[in-house]
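Dropping a structure here in structure tokens format, bear with me for questions.
We show some of the complex, not the whole, and keep each chain where it was.
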Amino acid sequence: MSDLRHLRDDFPILATTMRGHPLVYLDSASTTQKPIQVIDAVSEYYKTLNANVHRGAYTLADEATTAYEGARRRIAGFIKAGSPAEVVFTRGTTSAINLVAYGWGLERLGEGDRILLTLMEHHSNVVPWQIIARHTGAELVYLSIDEDYRVDLTDLESALDERVKIVAVSGMSNVMGTIGPVQDLAAAAHAVGAVVVVDGAQMVPHLPTDVGDVGADFLAFGAHKMLGPTGIGALWGRPELLEEMEPAEGGGEMISDVQLYESRWAPVPHKFEAGTPPIAQAIGFGAAVEYLEKVGMEAVRSHEVEITGYALERLAEVPDLEVYGPRDLSERGGAVSFQLADIHAHDLATVLDEFGVAVRAGHHCAKPLMRHLAVPATARASFYVYNVEEDVDRLVEGLEEARRVFGLV
Amino acid sequence: MALDELYREVILDHYRNPRRKGVLEGDHIHAEGQNPSCGDEFSLDLAVEDGKIVDAAIQGIGCSISQASGSMMAEAIVGKALDEVTDLTHNFKLMMSIVDGENPVDPDRPGSVLGDLEALQGVRRFPVRIKCADLPWTTLEDALSQVG
């Protein structure tokens, strides 16, 4: 196991207990815990630097602006964007996807146009497109999931023709861990002139990301799933598309002039950032990215491969347990969904809770996928840099106990 | 331990073998409930005659607590007068909200005793799950509100 164990000391919450047991946090796909470096960056901002950005003619406001724009630069560097101006701050992944949906889709789609999705999308990469489809008359089309829990590309040729204007796909499933076929889809989409939107909510935190390699046109991701604060995320976009794209929200800071009946927008990225931005959160996001850079995204990835491999091994020992997701570690991240006999996921989560083990249970905001898998709910354990093998051991002990409580042993 | 108090045998039995599962034919009231945060679903058909529940059928997807609660509820309400059912609902929800109290039956509304339903007392130690136990009863309230 690559040795990230020492990182645990940076996370104050890992020293707390849940229902009397040391917290074993296995819900990082939902939100990650925060290192003290991030928590302090936010507090320090409020204690020493707080002022509104882009507005002030005094030193404090200038320093706040420098810190805010510095965070943007760091995040741009983290995903190897060409320039900080390619990174728009949003409220989170969901907001970032909605921004593309409204700013790009609402203006350009019409009757007869299509939006291509996959069955493994999170609701945040489904519902915005449904809304835009309703407003514009465009149609949604889905790629299915194959037996090995991967996006099924056999129908791609028939599904992806000139009618498709937008392809929206997840870089990594939050339910099955499956890594999305982003590069293949991007190449095929570009061949028919479609624009590719990648939901990077799970991908960016877990895989080294270079937007040049990804091949997408837009990439949405959020801070709170990568050690950062809630309330902040980002949309990366190709500069020429961002130039063309309309802002979704109007307000202060995003204009270069406001007349009574019309306005001119500020340059990219500011035209997309109406109102006072989430300043402290952007700075916290920058601190999170700095933390991840210090750990190294290669190390993050290999730690995750190892602990996921260990988890799959240990779970295979539990009788009557079915895992939904690829077996091949190179095709997946650390979100592991499972079902134990006839025990409902919630009941399983309650038993585990009683042992201090936090797993998620439910539809994971992926109802289309759950219907496809024909399960109403799954339990899900998911990992991040601070998880260790003992966490998996505790999980397995809890599962054994569940089997006892439910009379399966 | 608390888990064994929660998952008593009678609850697992109702979960695995829900009573009155299905739908009603003929004249009946229908209501559906959902816990959006966890996805549990519950639907209820009620046949009411002369102020009395004469038949009930349930369907649902969800955890053992919500489904067992629904199954036990369906058993408990058939044959009861509507005001008795209202009191029963009241007392059930009271039980769910009292964590350390002794007697879950409101002395002012003694119309119904909980009987088997008291097996769900263990849920009170698991605040996260109370809404599961409540789901069928909220659906029942919705159905009753449709009665003339």
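Think of it as A and B in the order they're written, each chain with its own count starting at 1.
In this text, a contact is a pair of C-beta atoms (placed from the backbone, for glycine too) under 8 Å apart; a residue touches a chain by one contact, two chains touch by 3 or more.
For clarity, every value in this text was computed on a predicted model and none was experimentally measured.
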What are the per-chain copy numbers for the complete complex, stated as a formula using the labels displayed?
A x2, B x2
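In the analysis below, only the chains that are shown with their structure count from here on.
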Geometric centre distance via CA averages, chain B-chain A, whole Å
38
Once bound in the complex, which stretches of chain A touch chain B?
342-347, 350-351, 353-354, 361-363, 376-377, 401, 405-407
Chain A touches which residues of chain B in the complex?
1-4, 6-7, 9, 12, 16, 37-40, 61-65, 126, 128-129, 132
